[in-house]
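As you look at this complex, bear in mind that one protein chain is not there, while each of the others sits in place.
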Amino acid sequence: MSGNTYGKIFRITTWGESHGGAVGVVVDGCPSNIEISEEDIQKELDRRKPGQNHIQTARQESDTVNILSGIVDGKTLGTPISLLVWNKDTKGKDYNELRTKFRPSHADYTYFKKYGIRDISGGGRSSARETVARVAAGAIAKKILKELYQVEIIAYVKQVFDIVANINLNKVRGKDIERNIVRCPDPKAAKKMEKLIVSTKKKGDTVGGIIGCVIKGCLPGLGEPVFDRFEAELSKSIMSIPSTKGFEIGSGFGCVYMLGSEHNDSFYSKKNKIHTKTNNSGGVQGGITNGEDIYFRVAFKPVATIFSEQKTVTISGENTVLKMEGRHDPCVLPRAVPIVESMAALVTLDFYLMGQKKKTSL
Amino acid sequence: MSGNTYGKIFRITTWGESHGGAVGVVVDGCPSNIEISEEDIQKELDRRKPGQNHIQTARQESDTVNILSGIVDGKTLGTPISLLVWNKDTKGKDYNELRTKFRPSHADYTYFKKYGIRDISGGGRSSARETVARVAAGAIAKKILKELYQVEIIAYVKQVFDIVANINLNKVRGKDIERNIVRCPDPKAAKKMEKLIVSTKKKGDTVGGIIGCVIKGCLPGLGEPVFDRFEAELSKSIMSIPSTKGFEIGSGFGCVYMLGSEHNDSFYSKKNKIHTKTNNSGGVQGGITNGEDIYFRVAFKPVATIFSEQKTVTISGENTVLKMEGRHDPCVLPRAVPIVESMAALVTLDFYLMGQKKKTSL
Amino acid sequence: MSGNTYGKIFRITTWGESHGGAVGVVVDGCPSNIEISEEDIQKELDRRKPGQNHIQTARQESDTVNILSGIVDGKTLGTPISLLVWNKDTKGKDYNELRTKFRPSHADYTYFKKYGIRDISGGGRSSARETVARVAAGAIAKKILKELYQVEIIAYVKQVFDIVANINLNKVRGKDIERNIVRCPDPKAAKKMEKLIVSTKKKGDTVGGIIGCVIKGCLPGLGEPVFDRFEAELSKSIMSIPSTKGFEIGSGFGCVYMLGSEHNDSFYSKKNKIHTKTNNSGGVQGGITNGEDIYFRVAFKPVATIFSEQKTVTISGENTVLKMEGRHDPCVLPRAVPIVESMAALVTLDFYLMGQKKKTSL
Partner (left out) sequence: MSGNTYGKIFRITTWGESHGGAVGVVVDGCPSNIEISEEDIQKELDRRKPGQNHIQTARQESDTVNILSGIVDGKTLGTPISLLVWNKDTKGKDYNELRTKFRPSHADYTYFKKYGIRDISGGGRSSARETVARVAAGAIAKKILKELYQVEIIAYVKQVFDIVANINLNKVRGKDIERNIVRCPDPKAAKKMEKLIVSTKKKGDTVGGIIGCVIKGCLPGLGEPVFDRFEAELSKSIMSIPSTKGFEIGSGFGCVYMLGSEHNDSFYSKKNKIHTKTNNSGGVQGGITNGEDIYFRVAFKPVATIFSEQKTVTISGENTVLKMEGRHDPCVLPRAVPIVESMAALVTLDFYLMGQKKKTSL
């Protein structure tokens, strides 16, 4: 039932199979008169594209964005913005065995049960290639947030397997993330993570981890109780990213080990501005932003495509084994960083566009 | 922007302030010709209502449901079902100090920033009293799921502070949950939890914990990629419950400590049915159910209402202190169990009603 | 599929069967800090209520509104506003024959085919009694439009059967409508219409007619191309009123007898404001308001409940005859005037709340 649209005011609709002709997105509800260039979008796509370095899949895609509508002379018209990226490096032959077998922990079986048909080559729509469209739309959202509202969104790799980075959330800057190929702002941890990813890849195995993200500079008052709370929408948007298994905001699962008297964030006033001393709330109270940094974490499972032999069943229900070949990431986290930022940007901008209304009515 | 409606086909709209005249819900899109009685709804409201026992708030509400439309002679008409619960035990005087002060980690400040006005008494709409409406609607969803689709949803208290219950998910039954006032199916842990809650209450403090939930008997094929994945919608619905800080499904945050070769769920076929050997996926793959049990966990923070003195600010921005009085739960988890079940039921039923369409088109 | 909600930002959900306990509406998305009293709503319900005079149904309902949530101390909180009207004068016995027979041109047959069940007494949800809820919500929308945006909406009876009123749209005022029981601002035509309605009623027959409506004072820039054009949404809202058969805006069906050179509305500038000389566009161009008066017309069919014998079929498919008794309006138009105004107000306010966003982004 039409699950390919996200957002209420700033609304994106994505399309495209992994090995089809192209992938793309239509962005509806973008404010008019905003300067958006292909470069604004391309620089984010370049962070997500495959084949950037030796810890990523070998698939080669330039992922060049084409703006087909909604922008004239570099400015948005207020009409739908259609963005398209042609697929180029599609290798059907790696997928022959998959015509008859379901890959474990992939979406082969569930898509087949749901639709009665599936696009074998490249995993079709269930491939993370669809996130190209999210990042393209997210690039526009990020630019508007930064320029119109002074909001910045920074995601980073916090943990890979058992290697945990040491990060000071108050000091982390966007450019720190891009200093290494793991996208972890703790250089020592980054080195260890890279090494672990390489050794895991050699064994034909995969690893997961945790991405952290902070949204800085948000006004108080965003979020629509009771169901469309800021953290509820954020959670949905993040849990819609392929391979995610968990979401937590502020103190997260750690809150269970704190008493109310420890967990509560005291208010204080300084220079006519109200702040909280601690930020266990993670920037949201009662589903509405309070003006503090919004920080959250996401768990990504190890990629399902491994290269050792696995037990599975055929499309006709017989037990069998499968040994995959092909090109895949041993760890999705470095490329998932701009995807997490994009989803957070889409949610935040949507609430900004909704929230303005409320303020004008006071 | 209209955040009080949830669902696409089975669609609920809730209303009502904590100390207003009443709280209620309109359920639109309920299938016709279904038998629904007031008792079906009341038995779930009774699980959520305040004042059930000594570890809960002393507020006394019978929370009696009134069916105002949509059901005639015990059967649904297919028209909107309007349910109403009158508020009775509302004590305004406990809230006088709150006219000028914001309670830490409550929604007082954010509601004021968003709306420029707030309902002081009882916290208005930000109070968890609004969940009466969710449980009333959830009772209908649970009944339809059970009778039409043989789906059962069981939530339980998994952890309070540092006390972790030992639970076999494959064996837990609905009635096991109701055997003690903590709603924890491990009797030994339940005793300890009760003791801890009582001692915490005596100190005027509060504790949080983890609720686990399993959805049993779901067909494969539910969920709408790419944004409206089963786990994404589930996550949103759960994170819209007051006091939640985290959501995880299947292996959850634990997935980061597993290799792909350990995490993958092998398929096997037995008696013409396809199953997975392990269930790290938690019953969803690629955003679509695979027919295995769906299990997830939710973190609840310690209740923000504590009775020791706290630092805060006044509505005009001056630093001050606040010492609260009144009636509050020292631990929300036992009463939150039916709320978690209700949200899971609303999401699952909505996908069932959407999913049928796809199957007819094959 | 949940057809009981209208609007995107100012969003109403209505409920209630004609002979059930009550009818009501939940208004979500109303701006906060707006003064709304029961009287604001009651005065509009009084215009719609049955039994006002001798040309209406004899059903006696005070239609007293109860505000159950969303308003405290006379001001909106920004939370859902729940309005309820108890049903009082319900007479089941008039409906016994209808258990087995379908009334011609009523919704008995179609509801039965759709839902497999129907509320016999009073026509259930297909009765125009559901419009109580529309008028209650519309009263709030009208007040906000008038006080915040200086927009006025005036509907009136333009034609009953072959009696056409002579009305100068530029001069008609709200109070002119209420000067007679037909709600036609041409006193001579009103007299003839009243006479015709009375004589038709005596014969047990019914008549239809045309309601005209003008929306005065709208800003340019409202409407969301390409599908959610101002006139498209307006058309949907109006055609959702029971008994409507046609909608036209501006020149309407009359446009076919004009050449482009006659139909085009020339622009001219006067005192720094841009206007059109003629207004065949009816205040909308390209789906967006241009600042001129928006005027439209609606055709209402003669009421289906007549008191002569009619051919029909039974629920089991046998040919039969039916002779109805009961209390019904011989002509719905006078009571439909506030309903048309309400729907126009809901649409206009919704666009105002959407439209503000666009302006802030310029």
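General remarks:
A, B and C are the chain letters, set down in written order, and residue numbers restart from 1 in every chain.
Everything that follows uses one rule, which is that a residue touches a chain if its C-beta (ideal position, glycine included) is under 8 Å from a C-beta of that chain, and two chains touch if they have at least 3 such contacts.
This is a predicted model, so every value here is computed, not measured.
Among C:44, C:61, C:119 or C:224, only C:224 touches the chain left out of the display.
Within the full complex, the residue among C:18, C:121 or C:281 touching the omitted chain is C:281.
Note that of A:117, A:198 or A:321, the residue touching the chain absent from this view is A:117.
One chain is missing from the display, and on chain C it is touched by residues 1-6, 8-9, 14, 102, 104-107, 109-111, 113-116, 125-126, 130, 159-162, 200, 205-210, 220-229, 231-240, 242, 244-253, 255-269, 272, 274, 276-277, 280-282, 284-291, 299-306, 308, 310-313, 317-319, 354-355, 357-358, 362. Listed for chain A, the residues touching the missing chain in the whole complex are 1-5, 7-11, 13-17, 20-24, 26, 28-29, 32-33, 66, 68-70, 72, 75-82, 84, 114-119, 124-125.
Rule of thumb we're sticking to: only the chains that are shown with their structure count from here on.
Chain centres computed from CA atoms place A at the largest separation from chain C.
Averaged C-alpha coordinates put the centre of chain A at 26 Å from the centre of chain B. Centre-to-centre, using mean CA coordinates, chain B is 39 Å away from chain C.
Look at where the CA atoms of chain A average out and do the same for chain C: the two points lie 46 Å apart.
Taken residue by residue, chain B touches two or more other chains at 1-5, 8-9, 14, 114-116, 125, whereas all remaining positions touch fewer.
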